[in-house]
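Note that one protein chain of the assembly has been removed; the remaining protein chains are unaltered in position.
Here is chain A:
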């Protein structure tokens, strides 16, 4: 090597960042940060996205990663104004562009004001489901002159006043979602349309607006996506406004599902006005689709790819007309439609060979002939939803398995299939999501077949009472990528099965309701083996005792959501469990008969800062001090009270100590 070449301390910072960008997270990154000052700096500068769960660390992390552009605080429990102000108010992250505060119910206007002060270049804010957010908070956001995207779904306090402030302050707004903001009226929409001419995406679902709003919206010359789900007061006259010469042909996606006062003629207005439409969703609103309206679909260009008409009447020859007029269709939704038969499915698919998603949920008359027709025509099929199509048998699925190699998602809930159906499906090597709920004839042999689908990520075996431990062994061996597994009420499963499940390294969401043979041994195995577990449902697992819960407290530290209703956990262990699991945010504690009322109070006090969602039985409502409930709610926790009777077998519990 040439002698002048000095060793690598001269690798410049940007190249170091380029390298570190390629080192996967997070365990490897920790060593890198300790290597030298240059590496530490490079790692800090490399990071652009941050997703924080513990608010105690927020300030430190923001200071460390000053170059971030996107910040996700939706999972940060107990986030309040003080925390947000300290972290962002001082300008520690000046390049921040995108903030997600969805469900951060403890945040109010002073925290948002500090954020706006410190990060004036923010372009995208998500405050959805912060039900306490109102006009004052929105007025603060209106100071972000460069705001382009704003999501205020379920911000119940927002009214026309707040909307007006945003419209005036952020004229560059491109994407706005105000679903469920019931205080907003036609007036607010009118002002919005007046001031924000750059709007491309607008979601006004469930608002109580009338046709006047559509008149205002029709002046938006760049609008591409319009969602009006459940807008009761919208009628065909309103949709007629969308058909005007001024801004013809801009809309790409329209959703008028559940608008009960809209008929097919309203749809025709949209079609005639916007021939480049790509997606049309009109589920649960039409009783009848007249033929002349359906044939208007032929006016749309070949880019039209998604049609959802769930709940409609589609008897002969409607599907044939749809097929003939929409040859480029890739996604069709016919869930709960009346009149779906094998003949008209065949007619539809023979015309639409590009179909990738076919939704036939609850189309009870569908038989294997439909599946054969689909298999023959739709070779690109990726998603097939056949819930409750109980006439389907494995013979039809053989065709699907053979002819549709790209199949990724199949829903066969309640189809009462057996193992031979699974043999057919096992040929689909790309299968990622499989739902087999309520199929009690499936046995372990069936799971042996499924184990061949190596890419499987989600498997739903709800109440498939025929499966047992051996089936789980096959899954653990073959389907290493499983992230979500539902084994509720598969009562033959025991601790041995749990040991197999613990061998799934990527498991995040596990539902084990009603598994009465599983004991603490099984639960400890899961806690120890599934290191990425974030959601666990153990409702009615009556054989699990304190040892199992202690195991969870010790090992399952990534748990965010847990349901231990109807379980036999003692008071001390409950307190320990809630205290130890630092990431815990969502807890369901219905009918823990061994825990006294005082025990609940202690347990809840220990996790005041963490919780976002809590489910408790109503009998505790008067037992827990109102002050405690108030504190929980102020910290952003949502409490749900459930009125369920205590099951007879749990009634012999130790009496609670006398009330103080």
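The criterion applied here is as follows: contacts are C-beta pairs under 8 Å (C-beta built on N, C-alpha and C of every residue); 3 or more make two chains touch, one makes a residue touch a chain; residues count from 1.
Throughout what follows, contacts and distances are computed from a predicted model.
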item	value
Name under which UniProt lists the unshown chain, selected from "S-phase kinase-associated protein 1", "Cell growth regulator with EF-hand domain 1", "V-type proton ATPase subunit c''2" or "Proteasome subunit alpha type"	"S-phase kinase-associated protein 1"
Residue among A:131, A:187, A:225 or A:557 touching the omitted chain	A:557
Touch with the omitted chain, as defined above, among A:13, A:34 or A:145	A:34
Sole contact to the chain not displayed, among A:75, A:196, A:510 or A:524	A:75
In chain A, positions touching the absent partner	1-2, 5, 7-9, 11, 15, 18-28, 30-40, 49-54, 56-58, 60-61, 64, 72, 75, 506, 531-532, 554-555, 557-558, 575-576, 579-580, 582-583
